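Note that one protein chain is taken out, while the other chains of the complex remain in position.
First chain written, first letter: the chains are A, B, C and D, and each begins at residue 1.
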Amino acid sequence: ATAYSAETIRVASQKTGTLAWELAVIRSHGLDKKANLAIDIIELASPEAGKIALRAGNVDMMVSDWPWVSRERTLGAKLQFYPYSSSLGAVMVPTSSPIRSLADLKGRKLAVAGGAIDKSWLLLQASLKREGIDLKSQSTVVYGAPPLLAAKMLDGEMDATLNYWNFCAALEAKGFRRLAGVEDILPKLGAKGRIAMLGYVFDETWANANQDAVARFIAMTRGAKEILATSDAEWDAIAPLTGAADAATLRAYRDRYREGIPRRPIADEEADARVLYRVLAQIGGRELVGSAADLDSGTFYHAIPGD
Amino acid sequence: MQLDVEITGKQFESAAGERHDVLTGIKFSLRAGEVGVFVGPSGCGKSTMLKILAGLDHDYRGKVSRPAAGRLGMVFQEPRLLPWRSVEDNVRLAAPDIDRARLSELFSVLELTAHRSHYPGELSLGLARRVALARAFAVEPDFLILDEPLASLDDALAARLREEIATLVGGRSMITLLVTHNLDDAVRLGDRLFLLSARPARILADLPIPLPRGARGEAEIAAIKASIVRRTNGEPAERDAHR
Amino acid sequence: MQLDVEITGKQFESAAGERHDVLTGIKFSLRAGEVGVFVGPSGCGKSTMLKILAGLDHDYRGKVSRPAAGRLGMVFQEPRLLPWRSVEDNVRLAAPDIDRARLSELFSVLELTAHRSHYPGELSLGLARRVALARAFAVEPDFLILDEPLASLDDALAARLREEIATLVGGRSMITLLVTHNLDDAVRLGDRLFLLSARPARILADLPIPLPRGARGEAEIAAIKASIVRRTNGEPAERDAHR
Amino acid sequence: MLRLLSFALFIATWWIGSLLIGDAKLPAPPVVLATMIAEAKSGALFFNLGATLARVALAFTLAMALGSAIGYLMGRVRLANRLGDPWLILLLNLPALVVIVLAYIWAGLTEVAAIAAIAINKLPTAVVTLREGARALDPALDEMATVFAFPRGRAFRHVVLPQLAPYVAAAARSGLSLVWKIVLVAELLGRPNGVGFEIGVAFQLFDIPLLLAYSLSFAAVVLIIETVLVQPFELRASRWRLRAA
Partner (left out) sequence: MLRLLSFALFIATWWIGSLLIGDAKLPAPPVVLATMIAEAKSGALFFNLGATLARVALAFTLAMALGSAIGYLMGRVRLANRLGDPWLILLLNLPALVVIVLAYIWAGLTEVAAIAAIAINKLPTAVVTLREGARALDPALDEMATVFAFPRGRAFRHVVLPQLAPYVAAAARSGLSLVWKIVLVAELLGRPNGVGFEIGVAFQLFDIPLLLAYSLSFAAVVLIIETVLVQPFELRASRWRLRAA
């Protein structure tokens, strides 16, 4: 224990999200004490709740994506982004499905999680467009809530689903085939590597005022990620949090999670984000990215030592 | 066509749960063309009886055989008009087949012509009762039940309406039941007069009125009335029997 | 304490939008202890006038000065009981200060003792009207308004209640207004008798009844009645004037 | 006139509020209006509003018709009430989310499932309201209709319906608002268009002007329907009621 009280960082965490897993590891290993931080976790039940919490001033930090942060910045809210996970969605099909490539999706019933402005969905469309396929009009697209669509996939009501990575992992454990991950199509669109779509989002002014604490926070979470990356036993400890129904699912979660730990320099991340931002804007993600043609230059947070 | 009534018992259960008798011995028959008049103390069970005879209440002991295929017309003790329909519609809904001329005639006899398009809420009680009368007359009933039809009307109007009822009764071969507290009405309109006891009601006396309706002069009427008053006053103990 | 009334006009607008006159010339005064009786054809505007005098309707032309601090008791033309309160509660709610003995006495005079705990829906119309009477009496009014209080009651009971009203009126110095279609009631109870025209109502005649109430024998009453009948029949054209 | 004034007052309150709270937390009327116009120009507003209105109309009609019938029955027939009551309470207290999710699971991500789910959510509230209405029916008028041998249809139309009217009005108004609340959830969870879908998008983006633009468009549609259709009709239907003195 230190003589002076630790700085408090309030973090919004979705109860079923990966951030909750990391926070559990941080707690159990006392990483927060070592970083001299008090982590105040605001548990929430839905992804959007974090945005409300940040806007309402109830938390300092939440997890979201950089297209949104850039959009908010052009609208006047000075938020910033720091990479958190490069786990991306994937297109899943049943094992025995005749669908062999993304091009085969033509004319099929495709369940898209997250709606028309989902980033993965826009990127998938963009990449297929380069092959002359307009997936939106050439296949039957069904939008819906991610868990619901995953269940629909299990039912066999859909031919394929583009879903969030955790639902894909669960499907994988149930024997579904991973047709393609979104990271696989990124190079085609001009990205240099796996990009971290998700990141910590916080207010610029707050971050500047608390640079040191933010740096310690990032370092601390890296520590937690390292533990989860190396220790299998740790996964058994957090298994109840993941809601994994069986060992196979947990294993799938673990592997995909490990893949998704961002390890690239932030400058590379930002460069790729710039490229993809244009792709997104082009494919009709105006709604998603807003009116600006380019990624807002202040979107990424650069003040972490060592980046 | 005939009405045969034998009600041996009718009970009500109050909200508090106690049961009490309302009718005990009601037994009579009426033939077509006859007017049966019922006179009895307030609260003795007259309306209850009429409800049974109208087929509105089946929860009684006994047997009632009503004229089978006949049309029923009834004037309830309260007007029971539909507040959201005009006077004319109230009548027409009960008697959709009535022709214009007859309707106009009815309204004119009952002095309702000025009120045809009014809603019941805009009527005086006397007017509303007249609408109820118009409705009962309009169906051209074979079986007519009148529960104090001439209450709340001034004497002159009441007398004219009594004539109208007499005409109606005389013109068609129908069975009529009339409840009234007005002996004058009773004697002028009735063919048979039933005196009822206090609750639980039973028929105390069944007095036929010998002369045909048209032939009754003021003197005869006075005589009959006097005899009835004598009878009813002879039994003062009855009325509070239920306490 | 005095009641001064001068209503020069009262109109109603029907739902269809037409306006029609209901009262034109109503001008009279009553002193404490007096009973004013109003007799007029059905629908002429009696209840409307009573409503104005009771202070329920302020939309009229003219001026009414009511007894200032007096308690008001009223029997409406329909019972207007609260269906969800027992007979006793209906009375008690209007007259919370009434003592047990007086209440029991009232119920006993009105032959309601057996019905104290009943709900209005379980009463006959005559019983309900008696409850309304009990309620008006129970408040021990200084200003009593009775709109056909004895309708729907049998003659014997009506006569007894008439006595009761006379006693009440005689015992307290109050102003009483009575509307009735029964000339007998009018002459036996009234001090002043107002004959009203057909709608729009105006006072046709203001007849003082000279003898004090207690002193009127059957012969005098018959004489007064006869004179009134003569008067009303002298003006047959009035009644349909509003058509 | 007064309505217009009141409406103006609303806009004024909103505007002042947005000035006080700040545009980020409550966008001012012109901002929302601009968004609305942009959406209208692109056609998206009408397309989505149309889709939602169609769903609302269908689900609402279905639920009102069925719910009123069941409610009427439960109010009149004691046995029906006894039997139906536990089901009613259950249905009443099942979360919208659960009903919608189950409907989608059983009937697929289809239009039918969505409309059925919405209707099922609204149904019990209509039942509950109409049941009260049926219980309050005046037996005296029933007796009148029996005596004068009103055929079933005539009795229903002229005797029963006018008595139920205020309950129907209450059920319809609050029901429409409920349907509208639930259709959004249904669209959010599994429909590819509609106001709910757009609101979902707006919500994901945290785009408050867009959120308000769509919400208020629907409210405006209802406001117009109320002013032009419902209220004149209501006024006509309640003409018989005496205006208070």
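The rule we apply is simple: a residue touches a chain if its C-beta (ideal position, glycine included) is under 8 Å from a C-beta of that chain, and two chains touch if they have at least 3 such contacts.
Since we're looking at a predicted model, the values are computed, not measured.
Hey, which of B:56, B:159, B:205 or B:221 is the one touching the hidden chain?
Within the whole complex, the residue contacting the unshown chain is B:56.
If the hidden chain were put back, which residues of subunit C would touch it?
51, 54-56, 71-74, 76, 78, 80, 82-85, 89, 93-95, 119-122, 135, 139
Residues on subunit D that touch the omitted chain in the whole complex?
Residue positions of subunit D that touch the missing chain: 2-3, 5-7, 10, 21, 25-26, 76, 79, 82-87, 89-90, 92-98, 101-102, 105-106, 121, 124-125, 128-129, 131-133, 135-136, 139, 166-167, 169-171, 173-174, 176-178, 180-182, 184-185, 196, 199, 203, 208, 211-212, 215-216, 218-219, 222-223, 226, 238, 241-242, 244.
Need a quick check: the contact residues on subunit A for the chain that isn't drawn.
14-16, 42-46, 48-49, 52-53, 55-58, 145, 147-148, 150-151, 154-155, 243
Just so we're on the same page, only the chains that are shown with their structure count from here on.
Where the centres are mean C-alpha positions, what is the separation of subunit C from subunit D, in Å?
For subunit C versus subunit D, the centre distance works out to 50 Å.
Listing for subunit B: what residues touch at least two other chains?
78, 119, 122
Would you pick out the residues of subunit A that each touch at least 2 other chains?
Answer for subunit A, listing residues that touch two or more other chains: there are none.
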